[in-house]
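Only a single protein chain was left out; the remaining protein chains are all shown in position.
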Amino acid sequence: MSFFFEVLIGGLLSGVLYALVALGFVLIYKASGVFNFAQGAMVFFAALTFVGFQQVLPGWTGLEAGGRAVFWLAFVLALASMVVLGILTEKVVLRPLVNQPHITLFMATIGLTFLVEGIAQAIWGANVHGLDLGIADEPIEWVMDSADIIVSKFDVFAATLAGVLVASLALFFQYTKVGRALRAVADDHQAALSIGIPLQHIWAIVWAVAGFVALVAGLIWGARSGVQFALTFTALKALPVLILGGFTSVPGAIVGGLIIGASEKLAEVYVGPMVGGGIEGWFPYVLALGFLLVRPEGLFGERHIDRV
Amino acid sequence: QEQFIGLPSYRVGPFGSNGASLYGGWIDYMMMVNERDGGVNGVKLSWEECETEYNNARGVECYERLKNKGPTGNSTFQPLSTGITYSVLEKVAQDKIPMVTIGYGRTDAADGRVFPWVFPMISTYWTQASAIVNYIGQKEGGMAKLKGKKIGLLYHDSAYGKESHAIMDKLAEKHGFELTKVAVANPGNEQQAQWLQIRQLKPDYVVLWGWGVMNATALRTAAKTGYPREKVVGVWWSGSEEDTIPAGDAAKGYTAAGFNVAGTNYPVVQDIQKLVYAKNKGNMEDKSRVGSVLYNRGVVHGIITVEAIRKAQEKFGKGKPMTGEQMRWGFENLHIDNKRLAELGAAGFMPDLNITCADHEGAGKLKFQQWDGAKWTVVTDWIEGDRQLVRGMIEESAMAYAKEKGITPRDCTKEM
Amino acid sequence: MLYREAGQFKASYQEDQQIFPIRQDRIGFAAILVFFFGVVPLVANQYWLQAILIPVLIFSLAAIGLNILTGYAGQLSLGSAAFMAVGAFGAYNFMLRIDGMPFLVGIVLGGLCAAAVGVAFGLPSLRIKGFYLAVATLAAQFFIVWALVKFPWFSNHASSGVITAQRVEILGYAFDSPVSKYLLTLAVVAVLALLAKNLVRSTTGRSWMAVRDMDVAAEVIGIRPMHAKLTAFAVSSFYCGVAGALYAYTYLGTVEPEGFSLDLSFKILFMIIIGGVGSIMGSFFGAAFIVLMPIFLNVVMHSVFGGAMPAGMGSNLELIIFGGLIIFFLIVEPHGLARLWQLGKEKLRLWPFPH
Amino acid sequence: MMMNDMPQQAAGQAGGRRIGDVILDLQGISLSFGGVKALTNISFDVREHEIRSIIGPNGAGKSSMLNVMNGVYHPQEGKILFRGEQRQKMEPHMAAKQGIARTFQNIALFKGMSVLDNIMTGRNLKMRCNLFHHALFWGAAQREEIEHRRKVEEVIDFLEIQSIRKTPVGRLPYGLQKRVELGRALAADPSLLLLDEPMAGMNVEEKQDMCRFILDVNDQFGTTIVLIEHDMGVVMDISDRVVVLDYGKKIGDGPPDEVKNNPDVIAAYLGTAH
Partner (left out) sequence: MTINAATADATSRPAPYLSINNVEVIYDHVILVLKGVSLEVPQGSIVALLGANGAGKSTTLKSISNLLRAERGDVTKGSIEFKGARVDQMTPNELVKRGVIQVMEGRHCFGHLTIEENLLTGAYTRSISRAELKDNLEKVYHYFPRLKTRRTSQAGYTSGGEQQMCAIGRALMAKPEMILLDEPSMGLAPQIVEEIFEIVKDLNSKERVSFLLAEQNTMVALRYADFGYIMENGRIVMEGAAKDLATNEDVKEFYLGLSGEGRKSFREVKHYRRRKRWLS
């Protein structure tokens, strides 16, 4: 029984990490109706930029390598880079494509993916890096001792962070003027323009915030599996979470993440061995598909309005 | 006079860093040979890279593009991807370009009678598996001790990972250990479930058969679930700096197989530093990676290629560029004994090699290295695989292929 | 002034229904056919045939398949590569297990397997829409590849899961040389493209488009969305399946399930978006663009910078330029190269006047 | 005029309009969405060959009523009898099969298709060829295509939209789109035609044209028409009977003149200005 809980808890915690990546998608989708394929690349870019600065800063400034000062300075610089990336994206990619079909914008973000991946590696090189956030990815001892269940300190930390992020973004969308404007833009670009919502600013803001979320996700995932190109694949983990939770719902990302995380782990452990394992790759999608058949807009997504 | 070598490399994509190190080492070695010796008997080495992104279709395109470059066409094709290997398997025979797949590719191609144009050199995946089991046996104090032990096989759920199944099953049967296979879905950046299963199972050893991000994640998750890294044994594609550095402290104590070793204190690597990097010429953007496992593996590629050219020139005319067909002969008659290795400045760097018409593998020996948190240290001498067992399986499989394709195997007694 | 339709009148509906109602277009098209069937085999070298033309043709076919589903029926899918895999492995097994199976029948059967699988995975489309469906089709992508790896029967118990395509023979003639493989591929693709064009301009195509543009309205005028969507899935998967079989038989020769990865699915999606969603001709443009552009960049990079640039930089620059070009083309013409082509013709028609 | 070779409409020849039996009978229809009651216990009928108008303030439930008639919405309560047969749960395409066609308040044309193709979809139900015929586009499929094309061209002539045949509908001005939508509905040879504000956004001249089309359809083919329209001039002039809805309830029903003078209707809808 304790094994079951171990798997369950481990699953829930990794689910939160999926949610963190999913959140970036939700933000942009909600604010512009764009399915941002480049989110994974942004996670990679953010983490690589952070690590890159971490490595070069001591040389530039004489600060102690691996110290706190370097960490925060690198964080600020990486964040600034993400903001710049967001603003540039708006200027170069989105602005000329206002009011175009979603699939076109989707494709543009695919182009963006190549661009971002190329730029990241051209600047910082293709080497893989370790990333240490100072919180060990180890079992919490007292839980281990008392219940013989592994609960990682790091995962708990990451989950808390994700929870805070999700809660604040959810509030932001629902109750602020900018949040409302974001949702308006997603519904109808042109109408939003017509009442004077400055799409440019809005988009720059959202992409910057999504960049921030990508940075957080990048740091956490980077600390888990190293900073390397494969960070772009984190996006794949976020997709079933998204459809399960609903593209447009911030809380949906968290709930979806929890469900996907827990169930895929349980499935891999209990069902996997019967069919030869490795089912984690598709199980989340099939599960999400099952949910969708009951609720086609995801658990918390906005219903598609289809009226004649 | 130039000898052209086409390099289907990859420097972007999920395995870009691996490709960059390996092809870097290879190119640096060739530069060094050009600098130091003025090429091979006066024939300068020239090369061109073609980006494959580790993608089969692009690999084929590169193959075709490079095929006719240089005065004698491409002299060897080494794509560093099993997928691409398969995709050009038949083409190389038609175009008469020898394909050398060092430590990857199609295992049964080691049977040179059926696959004259393919050289899975040094060691195949099957030999590797048995060498790993031998290593574990050695650690336990004798193969007999393996009986009743539990070994977990954590493999990348793909053709590459599944390559281990048949042989591991055989070995489990032979040595009486209990084998549990645990699949990791591509790309492998989440392994919570697998390691909890392993934790439940409490195997004595876990063999890590991964590639790319899967490796670092495995080590991280092993640490997280409290599985000792000393008990994790990686294959050679899981045992490079690209795998351990991202894993950070979690990689400490981890051992992995290798048919070459890491380090810069081999004369051959030092020559490269002296003759290439000192002149600001090297291929590596990050010089600190010179001497890394994959870099040195690239040097091995260089050594083998250059020695084959040398060998071919001995037969077909010194100081002339070799054609693919001539190169094939060179590869097939490649004997790099320990003496030659010492001359090359690579004693202990790679195993001695003896390719024959029938045996395109030629060495079948591995060393094991352990990661101490900052670098790899060699912990064993060369350990041989169970070549007899493996050879039997290879021949069986190769004959089946020959039958399917209507190939009459060469009679090796008639060669030479 | 050459490109005018003035003076060309259609006397019957039949004439009006031609694929190319304008005479100049018909002539142009005939010239293209002659060029590809007659001239190319004579002049193209093996590199062009094997590494460029054959894959472009095969990808065009896959792109037509996806275009039918996404461009015409409006169902976004990210599983095309998996359907290609089904086609490849299906054809392989039919030829392996049934003695004397003719090649063309084999690939059609492979295509039909893909169609059947496509319909199964298309069922959710009756309820799920847009990006939700797109992500749901990923289930097909991952599941199919997983199943092909997992069950050794599909690859005839090859230890690595890799299949080696049998020799291609039609009526005793062996298609071994690049030229013959090219011609075979071209013929299959040309015929299927024609059939696809016919489909999309017929009632079937109209009901697909109706469902795409507004499914409620379509239903109100008596089109059954279920029927339309499932036939779209079937036809689309069939095309992808045949493309997959050709991929195995006339292009690579040996394929492994992972070769049909998500990456490939995306690539096919890029093709239709760059080429033009909802255009058969666009599928060809798109395939050519996506296949040729990276190669072109790679070659240019090498000849321009040669050794002057750090090795990794070249590859990264390629990525950057490729990404940039995609964005650039979308901004210039969001409806793809096919639309650009059309606008070009429209301008030509008006030329030398601006409007 | 044209289209006189449309076979199945025997009635209404020579322009003689005669109102027939009840074709559609709605009894006690109630429909609500979550908390919103769109229709409450509404009953009325539509007779063969008549022009039956539905009027009412915005949000009264007129469009919902139309949606109920052709199966887009399923009322929670009430019975629907079409040609005397009670309908069970009915999907829109089944309604279409029974001969009910309609246009929409917010134009629901297929934006990516040309005018011709849009109208051709209207004949979808009459097509017999299958996928394989279509792929070959030879023989049967081509013959069928041409035969239906002929019908569609008649509709195009009738609505005078010959010049825009090949234009993508998305580019057309609003009024023409409405006309195309009518064409698509007409192409199905409907026996019951539901029109949801076909004249919104038109100027008087265009409205006159549209009225003419509607009257002609009604006259020549005897098509029964249910019409929603806010232009009282039009409604009062061309309808046979008018139903008035107000926030989901029926507040009036009868010939135009009677409805016009109904005080409830005046208060709720017409106001004093008219």
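The first chain written gets the first letter, and so on, giving A, B, C and D; residue counts start at 1 in each chain.
Operating definition for what follows: contacts are C-beta pairs under 8 Å (C-beta built on N, C-alpha and C of every residue); 3 or more make two chains touch, one makes a residue touch a chain.
These numbers were taken from a predicted model, which means no experiment stands behind them.
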*Kindly name the visible chains that come into contact with the excluded chain.*
A, C, D
*Would you indicate which residue among D:Ala141, D:Ile238 or D:Ile251 is in contact with the undisplayed chain?*
D:Ile238
*Kindly state which of the options A:Leu79, A:Ile110, A:Ile197 or A:Ala210 is in contact with the chain not pictured.*
A:Ile197
*Who touches the missing chain here, D:Leu81, D:Met94 or D:Leu270?*
D:Leu270
*asked:* Applying the definition given at the start, please give the residues of subunit C touching the unseen chain.
replied: 343, 346-347, 350, 355
*With the missing chain put back, which residues of subunit D would touch it? List them for me.*
33, 36, 56-60, 63, 105-106, 160, 171-176, 197, 200-209, 211-212, 215, 230-234, 237-238, 269-271, 273-274
_Residues from subunit A at the interface with the omitted partner, ascending_ = 98-99, 177, 180-181, 183-184, 186-200, 248, 302, 305, 307
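Definition applied: only the chains that are shown with their structure count from here on.
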*Chain of greatest Cα-centre distance to subunit D*: B
*More contacting C-beta pairs: A-B or C-D?*
A-B
_Chain whose Cα centroid lies nearest the overall Cα centroid_ = C
*subunit C to subunit D: how many Å between their CA centres?*
41
*In angstrom, rounded to a whole number, how far apart do the mean CA points of subunit B and subunit C lie?*
36
_Which positions in subunit A are in touch with at least two other chains?_
117-118, 121, 125-126, 236, 276, 278-279, 281-282, 307-308
*asked:* Can you list every residue of subunit B that touches 2 or more other chains, as numbers and ranges?
replied: 11-12, 16, 20, 157, 185-186, 285
*asked:* Going by the contact rule set out above, which residues of subunit A touch subunit C in the complex?
replied: 35, 92-93, 96-97, 100-104, 106-108, 110-119, 121-122, 125-126, 236, 239-240, 242-243, 247, 275-276, 278-279, 281-282, 285-286, 288-289, 292-293, 296-298, 301, 304, 306-308
*In the complex with subunit C, residue positions of subunit D that touch it*: 70, 72, 91-93, 95-97, 101-102, 104, 108-113, 117, 120-122, 124-125, 127, 129, 131, 134-137, 141-142, 145-146, 149-150, 153, 184-185, 188
*Given the complex with subunit C, which residues does subunit B contribute to the contact?*
9-12, 16, 20, 23-24, 27, 48-51, 55-58, 60-61, 63-65, 67-68, 82-83, 86-87, 89-91, 106-107, 157-160, 162-163, 165-166, 185-186, 283, 285, 397, 401, 404-405
